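With one protein chain withheld, the remaining protein chains of the complex are depicted in position.
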Amino acid sequence: MLVRRTIPLLITFVVGAVLILSKLFPVTSSLGEEFSIFFDIIAVFAFILGGGNLVKIHGNKIYRRVPGWGYSLVCLIGFFATLSIGMFKTGTGLAGVERWAAPPTYSGGHFNGIYEYIFKPLAATMFALLAFYVASASYRAFRAKNLEATVLLVAAFIILLGRTFIGTWISFWAGPESGYTLPDLAEWIMNYPNLAGQRAIMIGIALGIVSTSLKIILGIDRGYMGTDAE
Amino acid sequence: MSFYEKVANIDRRVIFLLIGLAVAIPIIFTVRFPGFPTPMVQEIFDLVENLPAGSKVLVSFDYDPASEPELQPMATAWMRQCIERGFRIYIMALWPIGQDMARLTVDQLKRDIAEKERLTGKKVPFEYGVNYVDLGYKSGAQGVINVVLTDFEKMYPTDSTNQALSSIPMMSDTKSLKDLDLIISISAGTPGLKEWIQFGADPAGVKIIGGSTAVQAPLLYPYYPKQLSGQLGGLKTAAEYEKLMGDRYPQYSDIKDNKGRIRMGAQAIAHIVIMLFIVVGNITFFIDRRRGKRG
Partner (left out) sequence: MIGRFVWTALLVAAMVTPVFALDAPDESAMEESAEAGARGRGPAGRGRVQHHAQRHLPPVDLDVKDEPADEGGAVRLTWKPCPKAGAATGEKFVIYRATRSDAGHWPFEKVGEFPLTDHLTESKNGKVYRYVDEGLSDEDAYYYRVAAVRGDLWAYAFKMMGTTPAVDFGPVSSIRQVIAYGDRAAIRNGLPADPPTEVSAADKPNDAGEAIIVTWTPSKHADQVPGLTYRIYRSEKPEGPFDAAGSVSADKNSYMDSTHKGGEGKTWYYVVAATNLEGTKFAVSDASNGAAAKTQIINWEQWNYFLFAVVLSVFIVYFIQHIKSGKKLFVRKIAGMEAVDEAIGRATEMGKPIMFVPGIMDMNDVQTVAAVAILGRVARTVAEYDTRLMCPTSKSLVMTTGRETVKEAFLSAGRPDAYNDDIVTYLTDEQFGYVAGVNGMMVRDKPATILYLGAFYAESLIMAETGNSIGAIQIAGTAQPAQLPFFIAACDYTLIGEELFAASAYLSHDPKQLGSLKGQDIGKLLGMLGIIFGATLATVAELSGAGWAQTALNWVSALFTVSAG
């Protein structure tokens, strides 16, 4: 109980309280920075666990020939290939100490090639899926079911048109400089009704963060430890 | 199955296909629409244009390839303007991959400049250490900003090319953020423009402008105009900025130099397609409701 409950709670309390108080005392003002560096260091070691977990799970799948084990094989090959190419800096033409000291992104290395020609296109592709999903989600979600939904629908149309040059083009009732075109309306919606809502949500979130932090520092919320047992 | 039922239970793959075409066709055939700069875009352009030559401008590349289509046109336009105006450019990155985005941008600009010099017959100085310096990426998000707020050299003993900062000409009178005339953060999220406002520009008393994705932009409106002098939000504003650049510097008016304007055509058509889907969705919804009432 002492090791699993009391000591972690004590560490949380001390670190939290010290960081809050450090704001008040200039001598300790760099503590926040120091602690975040410590966090980075711990996170780096935790990666060994993460990487290990990845290898274990996919290795198991391949070993037990579960359906789809081929994908796990591709995953592991990719993992080890990238890891070793980055570690041994193949393609950089370096040797000895120079090789070990060079960063993985060293000029001409295969690691750069992997980044440039595999990683970048894949990440961009995943992100580009968003365009398709926005279309299918709005097809489902924007239905004029009631008054509120209708207001939302109209606002969505104004923003969609106002965010392109077509908005200015079809604003036949006003000249481009008049301040009443669709882009201007879109801007107004963003600047006033939307901004008011955003601010309210942000204030709520800020207070939520304060109270969650206090609960954690004071050891009231122990949900993140899995149980409420004293 | 009636036509109505077919529409009501439309396969999402049909939606995907139409969106794909709506995006691809305008890009392949470079569909263009006339653009009129919104007031904030004009405001930002004038702000940068009216800084005196030799001004010190920090450009922070806080995005990755995923947001490149939306943010790269802004970065390119701003860098071009800074070069043409003869500013000193300090490049930083709060995102690890931002460093590569900056490098690609600079490489592209170097190629551009040679071509533009031939076009205008005017020599455009763009030399490392003199007109621009690339400080590179450091991890620590706002922690990095906190440090450079008081001392560049403490965070960056060397630039991204391992050159001691103290030996770079343009760093000789630039010790911290406070010595700058303008900060530009082009960001796709956290850390980004918001952190630059809160931890950099505001405490340093330096003007800041920024570029955000359309999704992030609404979150930054609360800072305008007091803490943030203006932001480009999304591709449309980037395209408008390119238009202003093209009008002021005709050597950049060629459409192939204006990726934002090319992509904007795709966005416009895609928006219309999405709206058509919403309209169709609503029609089927109303038919459905009427039938429901009868049944």
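Order of writing sets the chain letters: A and B. Residues in each chain are counted from 1.
Note that in this section a residue touches a chain if its C-beta (ideal position, glycine included) is under 8 Å from a C-beta of that chain, and two chains touch if they have at least 3 such contacts.
Just so you know, these numbers come straight off a predicted model, no measurement behind them.
Put simply, the hidden chain is in touch with A, B once you look at the whole complex. Of the candidate positions B:Gln81, B:Gln216, B:Ser229 or B:Gln251, contact with the hidden chain is made by B:Gln216. Only one of A:Leu83, A:Met126 or A:Ile170 touches the chain withheld from this view, namely A:Met126.
Here one chain is not drawn; of A:Leu9, A:Ala137, A:Ala174 or A:Ile189, the residue touching it is A:Ala137. Of the candidate positions B:Phe61, B:Phe199 or B:Phe277, contact with the hidden chain is made by B:Phe199. On the side of subunit A, touch with the chain left out of the figure occurs at residues 20, 23-27, 29-30, 36, 39, 42-43, 46-51, 53-54, 57, 67-68, 70-71, 73-74, 77-78, 81, 91, 94, 96-98, 101-103, 105-110, 112-119, 122-123, 126-127, 129-130, 133-134, 136-138, 140-141, 198, 201-205, 207-216, 218, 220-221, 223-229. Where subunit B meets the missing chain, the touching residues are 12, 52-54, 66, 86, 88, 100, 103-104, 107, 110-111, 114, 125, 127-131, 149-151, 160-163, 167-170, 172-176, 178-179, 181, 189, 198-199, 202-203, 205, 215-216, 218-219.
Keep in mind that, in the parts below, only the chains that are shown with their structure count from here on.
Subunit B meets subunit A in the complex at residues 10, 12, 15-16, 18-20, 23, 33-36, 38, 40, 64-69, 100, 139-140, 143, 146, 214, 217-219, 221-222, 234, 236, 239, 264, 267-268, 270-275, 277-278, 280-282, 285-286. Chain contact summary for the complex, subunit A toward subunit B: residues 33, 36-37, 40, 115, 120, 123-124, 126-127, 131-132, 134-136, 138-140, 142-145, 153, 156-157, 160-161, 163-166, 168-169, 176-177, 181, 183-184, 187, 190-191, 194-195, 198-199, 202.
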